[in-house]
Each structure stands twice: as C-alpha cells, then as structure tokens.
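All protein chains but one are shown at their positions in the complex.
Up next, chain A:
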Amino acid sequence: MVEKSDVRVVRCGGSKINLRPPIISTDSRFVLCASGDSVKVYSTRTEEWLHSLQGHTNQVTGIALNPANHLQVYSCSADGTVKLWDFIDGILIKTFIIGYRLFAIYVSEKHDGISLFTNILPENSDKCFQLVAVHLPKSAEQEVEAKELSAVSSRISPNPSCTAFGREGQYIAFARHLQLNVYFFRKQKTYSFSLKATDKKGAKNAFTCIACHPADDCIATGHEDGKIRLWRNFIHTKEYTYSTQHWHHNAVNTLCFTPEGTNLLSGGIESVLVQWQYGAGNRKEFLPRLGGSILHVSTSSDGQLFCTSHSDNKITVIESSFKVCGVIQGLVKGDAVFTDLMIDPRSKALVLNGKPGHLQFYSLLRDKHLYNLDIVQQEYIYEAGLDQFEVVKAAFDIKGYWLATVEERGQKSSDLEFVLKLWAYDERTQSFVLNTTITAAHTDRIISMCFSSSEETTMLVTTAEDGQFKAWCQGADDQSFWSCDFVGSYHNLTPTNCSFSADSSLLAVSFQEVITIWSPDTWELLTTLCQPPGVVRDLCFGQLSCSKYLIATTTRNLLCCWNLLTCALEWSTSVEVSKLQPDPLSENVAAFSYQSKHTDLFVFKPNEPRPLFTHKNVCSEKIHRAVFVPREELLNNCDESSQWLNRSQLYFLTQNMDLLTFSTATEEDRMLSSSKRLVIDDSIAVTPFYLLLGKHRQQQQKLNTPSHPALLHTPAHVLPAASVLCSMFVSSLLISNTGVREMESSEQEMNSEKEEEHSEEEMEACDSQQELRAQGSVDEVTPKLSKAQERELKRVRKTDFSWMAGLIDSKP
C-alpha cells in the first residue's frame, strides 16, 4: 500500500529499563542499562539520559563491561548478536554474530582471550536454556561470526541472576529449581548440590539468585522464602557446608557482593535494600521504601556506588553510605494499565497508572517522567499477594482543572472497596489537590466515567454495575465540594459507557444493547437508539462539524453511526473494533480492529462510511488503550493519507505495554534536518587551530594512501639506495605540493595578518607561487603560506622526484 510507506509505526520511548541489572562505569560517571533494543547511557550525577547505543534489532538482553577495556561494553540481544561498543562516544566497534537467541551475558576477565558466557535458547528445544561459552575471535573486521561455542550446561534456569562467575573466574555457579551447580573450569567438572523442596516448616527452598564472593570461596544464594544461604567448601561434593540467614519475608530477588567482598547486598519484594556484613553473622543495615520491589542490585568497581533497579521501571543510585543520590525513572508500567491513556490538558503530558496507587505524568516530547501524583495516599505494603488499592479509572475535565479518580481494592475477593476522588488543580503549588472523597459513590463497581465537555459548568457522570448512572456537580448547596446531582437508570440494565456530546448538550449512556440519550440540563430521557444484537462496547460523539453523529461499537463486530438529528442509523459496517478513539481537534475517529491475530487501524470521519486511512497489521496484539495527543506545532502534510496526523498524534499501548505511535514522512524529514543542523552547530565551536590541523590530517591521509603502498610494494632491487629514498620518503610524509595548493585558498583569511610580517620570505616564495598558478590552479586568489609551510615547500622543491611520478603511474 502507498500509505504504508508514508506513515510508519514507531516505538516511542518509555521502554523497560529494569529488565537486566544496570552497570556503573569504572569511573562511576555513567550508568548503562538495557532498554528495549538499545542500551541507554545515563549520568549518575545529573540522572539525565545522555545517549543510547542503537544497533540491535531485538530486545537487548544483557550488558557487561569489557574486562580488557573499561571504556567498552558488550551487549547481547535476542537477535543473536553480541556487540561491542565504546559507550562514551556511542560508537559500535564490533558485532559478533552467534546465531541463537541470547538471553544473558557473563564475562570473566581471567579467561584467556575473550570469552563470553551466554544463556541461549536453541531453536529446536523450547523452554530449555543453555549456558554456553563463546570464544570471540580476534579479527579486524566489523562483523565477525563467532562459531566457537562450547556448552557448559544444557539445562539452566531462565532467570539470568541464577548464574554467576566465582572467584577470579575459576568456576561458574548456576542454579535451577532446587539444585546448585558449580562448574570448575580447571577440572572441567560440575559439582551439584540439591536441597529438599520443603522442610517441616514449609519453607520454599527454590533458588532465586546467586552471587559469588570476589575473593573467597563462598557462594551466596537467595531463596524463594527469603532465606540467604552462604555455601562454603563446595570444592568437595560431600563436605560442603552452608549457613542460613533470614530477614526477607519473601523471595530474595537479587544478591550482590561489594567489590572487596566486605558486604553482601540483597533486595526483594519488600523494597528494602539490606546490606549484610560478610563474616559478621547477622549484622546488617537497611534502606527502606525505595519504591517498587528491587529486581537487581549492582555495584561500581570501586564500591562507592550501588545501583538498584526496581519493578516500577526505576534505577536508584545509592552511595555506599546508604544515601540515595539519584533516581532514574522510566515510564512506569505496572502489571497492567487500568486507566485509559489520558492527556493532561495543561502540561500535555501522558497520564496513566504509575507506581502502585499513583498516577504518573510522562512528557512524551522529552521522553521523561515528570512526576507521580499520589492518589491512594496510604503506606504501600510490599507483600506478594496482598490486595492493594489501585487506581482503576481517571478522567480530566476539558480545561485540566479537575481530575476524577477511582481507586479500587478487592478485585479478587468478593469484598469490593472503592473510592471516588475529585482533585482540583492548585495554581500555586502547580499540582492537584484533593477536593472531595466519595466513599460510597455507587453500590457496585464503577465501570466508566466522563466529564462534560463544556467550558462553563463541569459535571462528572459515572456508570456502575449497580444499574445506575450518577451525575456529580460541584456545589449543589456548597460551592467547593462535589455532590450527586442526578441518579438515572434504564429498565434496571447495567450501564456500560457514557459520553458527552461536543457542546455538552447531550449525554449518551449505553445500557447493554440500548443507547439512551439524555439532556443534562433537565435530565430528561430524550431518545433511545438500538442496533441489536451485541452489547455496546464503545461509544463516542463526533467532533466539530460531525457533532451530530454518534458512533458506537458492539461486541458483535458492528460499527454503527447514528445521526442525532434524525435519530436514525446513518451507516453501519461489520468490523471488530477493540478501541474507538475520537480526535478532539478534528472530526477524525480512529478505530483499532483486531482480526486474525493482528491489529488494523482505520481512521474515518463519521459523516461517511469510507475510511480516510487504513494501516494493516499495526501490531500483533490487541489494542485497548489509545490516545490522540495534540501537536505542539501543526504539520502541514498535503498527502491525503497522512493529513489526519496534522493536528494530533496517535499513541497506543499494546498488551506488552509498549507505547507506539505513528510518524509521518514529513515529521521524520524535519527530525533529520534538525539533527543535521546540530552537526553544523558542532563545528562552529571548533577553534581555527583545530581546523588547520584537521585539514592537514585529512589531506595527508588522502595523499599518502596511494603513494605509500606503491613505494612499499615495489620490489627492493628496483628501488634506488635507501639513503636516497629516505629523505624523499620522509618529505613525502610531511606535505606535498598539491596539498599545499588546496590549503592556501582556504587559509587565505587566516594568514592575512601575517602577510606583512613575512614580506621578505614572500618575495622568495613568489616564483613558486607563480609556477603553481601556471600549473593550472583554478582560483584567482593569491595563495599565501605560513612560514613553516613555505620552508617545507622550499625543501620539497629542491628534491627532484619526477622518477617517482613515473613509478606511481606505472604501478596501478
């Protein structure tokens, strides 16, 4: 299709940064983390995102510093390659193609050559991960195929923190379920130790993570029930010992020894970072309430900084004195996003579920997390399986002055608790302040809610499973608080969706198959619309010139459009629509349709049943959340297919929690041009001295490359004596006539001041210049030379190397 080439689906920011442990660079200045299909580099001091290393074509699944060069980093990806980067400049140095999907990377400095150990998933066996040693061949080429694989173990845990290198790379320890294996490289043998599944007290002994002491023969293992075991003497299969320590009440997610091995850091779901003193029994320190549960801990090589990554897509940088000194926050993605994607009308930030019990504001423009708004305002208890309050619904009014939220608890049990809260925007503090809390807004779960769209009066409508919809108004008898204004129901059916028309003169509430139209002024039931079979799934009014249309989708694959002036069905088509999203700034409506395992997008105007734009196979998952984001500056695409993106941009969230968007050709052009402009800006800052030097070098390279090989490849017996050649060779390295000539024109201005000072030298050089001009210099300018150049020039001119030209000409 033509449209496809013009409008592309683009992944936009906000990818996971907590998939694998972050790395701190040796100088403690940078934090690197795998994020989507790139590696992101952050500054530890300012917490700012510096740049990303892009090049992988699939999820980056592991990163490790190059032990041979601390300015380089290895990254492995599910696309089957390992790449070596210079992470300070963001340059790809090498690519090793391995050919299997890689899931983790472990590097040891003590192994000869460069060996990587990677978890791989061979294609033939599913769900079985192998630990493989890879020898990376030394080669000058950019892309190298690494075929030298040797399997260490064919069945290991898919969790990459269950594998670790031991002291000085002598052994590697890996655990799976209830078995701890230690592979000694020297003996080429695997010792395994196993625990019972449960003991009398019902402990769950499965391994969850492993860390090896850097200087001692000791392996620390974390277990599912929160125990930490320290294994010693495992060189002998029979005489091993272990000691147990228990503080965590739930699974230990990560363990890490400090570089000197004096302390052991552990973290789990409690979100408390625990520092155990090695060898001091039970002495420990705590750093509580860090945010989401701790997934990974890593330390810098000097032990001054710790880095924890959390389940709420966050990296915390902690000093060794247990003080938090930086937080790098990505787009928080909980287990699921319950709220719709929303746009804060004031800041134009994307608003959705954030940390548990919070709403997050995320700037899409800068791909940066702005802030979290605490909705639940309760201490969060980090405990697995605990039923917590979660924000399930949220809505903004049209001016961004009011925010309504619903928090819910007890989705699993029958005892449902929910609270409706209304927040007012406070100009002074620039954030939302709780205005009204309604504890028993309905007798059952709230299904949907929306604000009226008129500017004068704000009204909130909620629909609930108790068969009623309620309208809430501010200040029926008191000006500052919200209270119920109207309770409506229709034949005791369950209302599902509600929507206000563009001017708020009509309210549409769908009751299963029936759509009822109410007048919010008088609360009179105006009319009912119905198009059976199928329960109404989504409902929206047309905008602007199409505001007389009402569009609804049903569960029986029907997309209907009613004309509200005639109260008749205008048109309907058979499309399975999973999400209907109207654009508030134009007439367009976007419909995501899920059919035969992939999602298609249709954009249409309500007044005609023909789509303006279709995009087949947007992604392979069902899409339930989408939002139109108003653009900062309007695009002017003349192309019909991309015109719908002129005013606003469509973002959508897949079930894998990837935030995607559509980008147009013009937009990309604009971005490209802006990046080009940046390059030019860079060169302006460079000193004239650098310009001079830089050009010298370029030209030397250009000139020398042909002459030197010619000189070197000529058989020795043909060449004149070395003593003759030497001076000539050296002088040819210095500078050549042609080079100087090109130089002169460009450096004319720079040398103009020096002109007067070196007048007598110029006189000497005069004839040479004339000769040069005679040779066919194109430009009219009088070339001027610096003192040194002139001197060189003179010397060069003395030697005669006409024979050389002959040589060069004859050779190729």
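Operating definition for what follows: a residue touches a chain if its C-beta (ideal position, glycine included) is under 8 Å from a C-beta of that chain, and two chains touch if they have at least 3 such contacts; residues count from 1.
Keep this in mind: contacts and distances are computed from a predicted model.
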*Which protein name, taken from UniProt, belongs to the chain you can't see among "U3 small nucleolar RNA-associated protein 15 homolog", "Dynein light chain Tctex-type 1", "Elongator complex protein 5" or "Exostosin GT47 domain-containing protein"?*
"U3 small nucleolar RNA-associated protein 15 homolog"
*Determine which one of A:91, A:128 or A:525 touches the chain that has been left out.*
A:525
*Which of A:82, A:107, A:146 or A:290 sits in contact with the chain that's absent?*
A:290
_From the list A:390, A:513 or A:790, pick the residue that touches the absent chain._
A:513
*Pick out which of A:386, A:565 or A:721 touches the chain that's been left out of the picture.*
A:386
_Touching residues (missing chain, whole complex) on chain A_ = 287-291, 324, 377-379, 381, 383, 386-389, 409, 437, 439, 477-478, 490-491, 513-514, 525, 527-528, 530-533
